[in-house]
Every structure is written in C-alpha cells, then in structure tokens.
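Please read the structure below before turning to the comments.
Apart from one protein chain that is not included, each protein chain of the complex appears where it belongs.
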Amino acid sequence: MTMGGVVTDGEDALLRVDGLSTVIGNVRRPQTILEDVSFAVAPGEVLGVVGESGSGKSMLALTLMNLLPRPIRRTAGRIALGGTDLTGLSDRAWRDYRGRDMAMIFQEPMTSLNPVMRIGRQIMEVLVRRRGMSGRAAEQEAIRLLERVEISSPRERIRAYPHELSGGMRQRAMIAIALAANARLLIADEPTTALDVTIQAQILDLLRQLQAEMGMALILITHDLGVVAEMAHRVMVLYAGRVAELAPVEDTFYQPRHPYTRALLDSIPSVEARRERLATIEGSVPVAGAMPPGCRFAPRCPLAREACTQAPPPVMPVGDGHGVACIAPFGYELPEGVARRGAA
Amino acid sequence: MPEIPTDAIEGLAPQRARLAAFLKRLIANRSVALGGGLVLFVIALALLAPWVTPYNPLESSFRERLLPPSAAHLFGTDHFGRDVLTRVIYGGRLSLEIGFLVVLATGVFGTLIGGCAGYFRSLDNPAMRLMDAWMSFPAILLAIAVSATLGSSVTNVVIALSLATIPHTARIVRASVLVVREMEYVEAARALGARDTRILFVHVLLNSTAPLIVRLTYVFAIAILAEAVLSFIGVGPPPPAPSFGNIIANGRDFMVEAPWVTIFPGVAIFVVVLGLNLLGDGLRDVLDPRMRI
Partner (left out) sequence: MWSFVLRRLISSIPVLILVSLMTFGLIWLVPGDPASVFLDASATPEQVANLRRELGLDQPLWTQMLSWYERVLSGDLGESILLNRSVAAAILERLPITLSLAAIALVLAVIFGILLGSLAAVNHGGWGDQSIMTVALLGLSIPDFWLGLVLIVVFAVQLGWLPSGGFVAITEDFGGWAMSMALPAFTLTITQIGFIARMTRSSMLDVLRQDYVRTADAKGLGHGFVVMRHALPNAMMPILTVTGVIAGGLLGGAVVVEQVFALPGVGRLIIGAILSRDFPVIQGGLLMLAVIYLLVNLIVDMLYAVIDPRVRLA
C-alpha cells in the first residue's frame, strides 16, 4: 500500500499518519507549521525524526498526542493508531489514548515535572488513574519502575521532589512515568538534548533497552544525527514542515537522496576528512509565514532548477522503503502516476 | 567644552518616533482609554467646579430640605437643603486634591526609601524590617489613628494616608531597583567610574519607573477610598467643606427617607476609583504585563 507515494512496511503498521498539516494563527491568515506529512511506524520500531529548529518536529509530536497549544491547530490529515482513526475522535476520546496507548517524554526534565509533587505520586497517577491499579499496587509498581530506569534507592526516591534529583535522574523519572502507561507507542521529544553528554549516552541506552524489552514503538525526535544513527531503524527528515526524506537508517546515512539530507551529513565534522572550514548550509530555514513557492529547500539547494520552484514535491519512492521529496533523482520531473499534492 | 557629536542630535528623531509609537499603543489599550477617559472627565469636573455647578455647596435652604432628585436638583438635596450634585462635585474636588497630594508624597518618599534600600545593601535589611513593621498595621486603621492623633486638617489627612501607602510603594521600588542593579549596564557604568548616586538616580531609577507609575495609579484610588472612610468616621478634612465621606456620613441619619443623599456620593466614589483602577490595569498591561501588583 502506498501513502504519499512511499511504500510502507506492510499492513500491520502501528501508527499511520497521512497528509498531516498544522497551522498557527487566525483563520484568515494561517501560517504553515507542518504540511502534508505522511509516515508509518511499525510495532516495536524506532523512527528517528530529524530536523533543525523550525522544522516542525516538536509540533509533530504534539499533534499526534492532540496537545497542540491553542493558536496552533491541525487542518488536515489522518492519524490512525492500531487501526483506530484518532483524528475522527472527540478530544475526550482522544485523551483516553494518552497515558495508556501513547506516552510522551519531553525535552526539559526540570520544567516538565511538577515541582511541588513527589515523583512517586507523579508516576502513581498514571498507574491509578489510567491503568486502574489500587494505591498499594501502584506504589509497588512505581518502585519497580524507578528501579527499572536505574534510579538508585527507589524506595526512598519515590518520596523525592524533582528539585532533589539531578538532571539525568529527572529524565529517568520522566521515562518511568511514560513506562507506567505501558503504551504501545512512546514519543520522545529531544530527550537528551538538555543533558550532559555522558548522561545522554546512558539515557539513550536505557531507552533502547526498554523499547526492545517492552516491544514499544518509539518515535525519537532529535536534531542530532549521531543519536539517530545509534537508535533508529528508520529515519524521517523534516525540513520547513515538510518531509524531505524517509528511509531505513542505513540508506539515510549511506545513500541519502535528498540534497538537504546530504548537506546535513556533510556538515558533521569528521576527524578523518581534512577540512579548513566547517561545512555549513548557506541561507536559513524559511519562517512559517514566508515559505518559498516551490520546494522549501530550493533557495539553498545546490541542485535547484526552475522546475523546483513550481510546487513542493511529494515524497516519492526511490528504493525499497525509501522515499524522497525531491525531483532531482527523477530528472526534474514528477514520475508518472504520482499525484501532485498541493502547493503552499 | 567638548563638541556635541552630530549623531547624538540625529539620534533624537528616532527617540521621538519611539515615544509617539509608545503613546499610540498606550491609547489603543482599552483599559487605559476607558479608565483614563473617566479620570480626565472627573478631573475636568473638579477643576471647573465653580463654573459647572448650579449652586453654592455651602448655602442652605430650609425650605428645600431632603428633596428627591428632580430637574432642578439632579441629585436631590440634603437635610440642610443644599444641592447634593454641587456638594458631590466639590467633594470630588477635595478628594482629588487629597489623592493627588498623597500620590506625590508616596511617590517621593517611597522612591527614596525603596531606592536606597534596594541600591545600598547595608541599608536593605533594616529598611525592610521597618517596612514590615510598618505594614503590620492594617492600613486604614493606621490612617485613622494618625489622622485622629494629629487633628483634623487636609494636611494631616494627606500625611495619614501617605503613611499607609508608603511602605508597599517602597517595596515595589526596591524590587525594581534590585533587578536593575544587577543588570550589566549598571556594571558597565560603574566600570566607567560613575559615582554611586549618579548611577542610582540616572540608570536605576529611570528603569524602575514602570511599576512605580502603575502603583501610584492604584495609590490614587486607595487614597480616594480611604479618605472617604476617614471622613465617614469623622477624622477627615474638617467641616463645612464637603467631601465624599462626610456627605455620606451626614446623609446616613436620613437614609430611609432620603437615600439619594447617601447613594450619589458613593456612586461618585465608585466611578472615580473604577476609572483609576482601570487606568492602572491598562498601564500595567502596556508597560509591563508580567507585573502582578
């Protein structure tokens, strides 16, 4: 089955997103944040979502959870979890999926934990109110979860307040809260960005173990390609709110087909290659209100041509499970049979 | 004498434009417009009182006692036959005068105390302890006590009310000063050798004005309300001058047969205070929406 032109990994995808668009602003002059984003995640798979600031990756996470802050809203697209169309549900019904089938961890563990509530209680809330456990069972489970996320002295720590924990421990606590949901899908929005480098590796390790152990699908949002290389099975590259490339991780790194992906990889400083200056991508990411008419990357793209400025290209298959939103590999023309999805 | 560099003069033009833009934003704010309008209207009435009022506030006429509102007497008459509308306007004149003086006194002393407490660390603790003690007395009680002790006069009322509002004002100024003091441009000025007092006055205070202005607007409202209470109790400005509070106090005895004597001055107080509160809210929103006074 194709969606947005890309072959998905079979019928049993856990999460299917089709043509998702999100805007900010009043009804008359909305500004695009996400446009025509389509992808799928199989059960137990790790999808790395890569992009710079302004690519809309955090908004994607919030859209999936229906947590968009008020001036931002979804305008198009379907989100299906385990076959159920979430976008067709009421807010209340969608909310039922959060903390049970879907869970999320955020970037800043210090501000994302309630400062006046003990972390034990913040974990037990999910157990009691979302999974229907009794108080005593929940307390035991909370201790077990803290142990599982490798927080020492869990029995004492459940009574701790967030400010009594270090940054790494707080993020572990957040993971414990997410685990408490026993969800099928975990969304992690830049979980290690705010942490020290040594702690980053530990947290990622932990996430990888837990994900494998519990068979959770994980959407890992990051700007760090190194993290993606370590953790992801598949990678989705976002640029200016649109999908640039969607491919298995090896293909992304060894055979990137989108000029933006290539430029990203090129800009990683390497110890081997001799260079005098760090490679950068000229220009800057377009802002929400001022999108270029055609391909979003065209103004900065070394391969851009006239045809690129006509309309933003859809994601088109260029290999097995590998899609790219660029017309260059196709001779600057849309291949037959691919529907043109709308322009800005 | 050193030459004034030309770009300093040219720099004035954008300054003027910034001011204009700021004023435009100020007026566009609904609360400022509404509140400011009410306040200006009331001030105009008070200033033009001698020309605007139909009667003499002190002239009594026993034939016309306790008349209900009519075309001749829009607010009716009181137990001495005096026109209530006239007395209310003159009462407003006095109340506004007192309010304004209180604002002046609070502004000056509050800034002095708060500014020094915030800027000179050694003064901070003792000054704040003093403010704490000062604020331990419920404000209105303090004002009543001081006013009663000093005796009835406009000056003493102003003193009493100022004493009630200075400590909190000083606190606010101190808080602003503390924040600004730590900012880098103060360090820079010090590094360039500017003397402490100069830094204090020029840099620090200039940038602390926003919360002070908002606070003083509220102080005006508090002063008007408090003066009414003092007059009502009997320790306000001495008779026979009308003030909002003493019109109500006198009218109280006739509340049943002539409620208008009590009602209208209260409405007048309400309108003035509402206008000032609206203005204060609006100013706070425009100058610094993060403030929570």
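Here are a few things to note about the model shown:
Order as written gives the chain letters A and B; numbering starts at 1 within each chain.
Operating definition for what follows: a contact is a pair of C-beta atoms (placed from the backbone, for glycine too) under 8 Å apart; a residue touches a chain by one contact, two chains touch by 3 or more.
These numbers come from a predicted model, not from an experiment.
Of the options B:Ile98, B:Ile166, B:Ala228 or B:Leu283, the residue whose C-beta touches the omitted chain is B:Ala228. Only one of the listed residues, B:Ala49, B:Ala241 or B:Ile263, touches the absent chain: B:Ile263. Of the candidate positions A:Glu52, A:Glu125 or A:Asp266, contact with the hidden chain is made by A:Glu125.
The residue touching the chain not shown here, chosen from B:Ala49, B:Ala139 or B:Ala241, is B:Ala139. Counting over the whole complex, subunit A has residues 65, 67, 95-100, 103-104, 106, 108, 111-117, 125-126, 129-130, 161, 163, 174, 177, 181 touching the chain that is not drawn. Mapped onto subunit B, the interface with the missing chain covers residues 129-130, 132-142, 144-146, 148-151, 221, 225, 228-229, 232-235, 248, 252, 255-256, 259, 262-263, 265-266, 269-270, 273-274, 277-278, 281, 292.
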